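Shown here: the complex without one of its protein chains, the others still in place.
Up next is chain A:
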Amino acid sequence: MGPLGLLLALALHLAACTRTHRDYCVLGAGPAGLQMAALLQRAGRDYEVFERESAPGSFFTRYPRHRKLISINKRHTGKANAEFNLRHDWNSLLSDDPRLLFRHYSKAYFPDASDMVRYLGDFAKCLGLRVQYNTNITHVALDKDPQAWNGHYFILTQQNGQAYQCSVLLVATGLSVPKLVDFPGSEHVEGYESVSVDPEDFVGQNVLILGRGNSAFETAENILGVTNFVHMLSRSRVRLSWATHYVGDVRAINNGLLDTYQLKSLDGLLESDLGYLALVKDSKGKFHITLRFFLDENNSSQSADAIPLPQDDNDNFAMRVAYDRVIRCLGWKFDFSIFNQSLRLSSGTEFSKKYPLIRASYESKGSRGLFILGTASHSVDYRKSAGGFIHGFRYTVRAVHRLLEHRHHGIGWPSTEHPITQLSSSIIRRVNEASGLYQMFSVLADIILLKENATAFEYLEEFPMQMLAQLETLTGRTARHGLFVINMEYGKNFSGPEKDVFYYDRSVAHVEDAWRSNFLHPVIYYYRHLPTEQDMRFRPAQWPLPRPAAIHHIVEDFLTDWTAPVGHILPLRRFLENCLGTDLRSFYAESCFLFALTRQRLPPFCQQGYLKMQGLSSTKSLRQHGVESRLLPDYTAMENSSRWLGDHPSAPGPLTQSLDSNKEEL
């Protein structure tokens, strides 16, 4: 290590003199890298993207091996709303150019991977993104400098020794290293990355596939019709995305093997820890499964045919048949190799070892200014939300960009300010169209910051909700007077690999049962004060946020259309009213007129509309409905004073009538 280290230090030193500075360096021109580049470009930032290959999206030139993307390309939803339509477009990146939508690139619901390559190429080209292709960054190190934004620069060294000095490093290299297995005989195993995709090569063979993810099922799907049988072996049970509501689990499009397994058509699914296994190649070139400790017990120099097999003792052992091929489809992991130890970029917990360890703000825990984007950032919501996939990380990348804009350029998190009368309609609008909330449920949430006396509010979109305690420092907005968090959630006990998601009565339609909604639905949390980090850490189990002062569930909707006046909007308004202690109803000008002359105070709607000479007139037809519904008194019918009094001995005065008269309908 000595001479090598010296050489490296020398190289670094040399590079330091000639290194080019960039405020932002992006590693990798895949979807996440390009998404970040597009945002930096639009903001006019000094940035550069480094890409090893000669074109963007090189992963998609090879993978998936069978070329069919399983991210949906839904071109028709019956709606015109572009933001809503993104909810069902899992491939497009975010840009202002409507031509850069994936639906213009493929007609297939499950598009071909080469269309993705073409799309990414166009995306980079049309937006004029600054990407250096054929640039292989082989080493990343840290250079302390108090002048730097983060107290250090990131030094990127190219294969030819050329170096770059970056204030912020955005790593979007994806998961590029295939996960291997290590057991006796694993050298006989073919990898997903190189195995033949021609079914002809599998005719009449017995095939064993290791793994139970989408790549394993995809591989099986391709050869199911020509093999004798396909067995699939994995450590834990299969997880189906329609049961877990996690797009990374096995998608129905790939599940042909489950069908043939359950119909006893020779294919099958087995669970076992791969670490206990061993593979023995016999003289005919066929593979036998045995246990590792059998090998350990015996002398390893024994000839293959003499190695004991499980079926010797246990003659109905499931995998006693000999296999022609064994294929490993175990997924990928993050490539840590280029990062110097000074970056302190470490892998995640046992549960998400394949990902680098990061905060909910996507910043590395080891070094400030180093952000992980895209698939590699999935540790934040692994097996929960869509942060590992284009339709999810396009929003988390945008969130990172917003954080950076505030941190380094003093541009606060984008927000819009509205009078309080717009509160429920702001929420209704977002829950009905917002795509970031919908895809990145329980990861990104909209935040409403109330102004003093709750007369107005600021609306912040798609904030990483786990960072709520640091909201003020991360966004530059103040949250002194209470806040709402708008999140989307599945029912707490609904999703899971072993759950029956089709049980009778699974859906909730009654407004008062909204909290038991199972399908994705909006949930609104109200806090009087910004939760502290302590609150966040000790939140109740299974809760995405600490216990709020009040919570509201908008009841799940079969059409995901939350605009029903009584089913959705009315309960939301009641919730907001009770959080704020005010009356958020809307009134016609005539009612405001009455209030203006008979009450010293006016409801917010009248204050902000009528008193500013922007009252809402009713029309004849609406008035009539108002009188029929008894929400509007019929003043012309009050002509005869004594009669009017006599007719309604216990009727409340007109002042309270509009408040209470609805009860008369009961």
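One rule holds for everything that comes next: a residue touches a chain if its C-beta (ideal position, glycine included) is under 8 Å from a C-beta of that chain, and two chains touch if they have at least 3 such contacts; residues count from 1.
Basically, contacts and distances are computed from a predicted model.
Which one, "POP1 homolog, ribonuclease P/MRP subunit", "Guanine nucleotide-binding protein G(I)/G(S)/G(T) subunit beta-3", "Thioredoxin domain-containing protein 16 isoform X1" or "Serine/threonine-protein phosphatase 2A 55 kDa regulatory subunit B", is the UniProt name for the chain you do not see?
"Thioredoxin domain-containing protein 16 isoform X1"
Looking beyond the chains shown, say which of A:K144, A:K264 or A:H510 touches the absent one.
A:H510
Please identify which residue in A:G204, A:G285 or A:G581 touches the non-displayed chain.
That would be A:G581, which touches the missing chain.
Where the complex has a chain not shown, which of A:R320, A:K365 or A:H418 is the residue touching it?
Checking each option in A:R320, A:K365 or A:H418, the one touching the absent chain turns out to be A:H418.
Tell me which of A:T20, A:N81, A:T138 or A:T478 is the one touching the absent chain.
Result: among the candidates, A:N81 touches the missing chain.
Mind listing the chain A residues that contact the chain we can't see here?
Chain A touches the missing chain through residues 79-83, 416, 418-419, 422, 425, 428-429, 432-433, 491, 493, 504-516, 518, 547-548, 550-553, 558, 563-567, 569-571, 573-575, 577-578, 581-591, 593-594, 596-604, 609-619, 621-623, 625-626, 628-629, 631-633, 635-636, 638-639, 641-642, 644-645, 649-656, 658-660, 662-663, 665-666.
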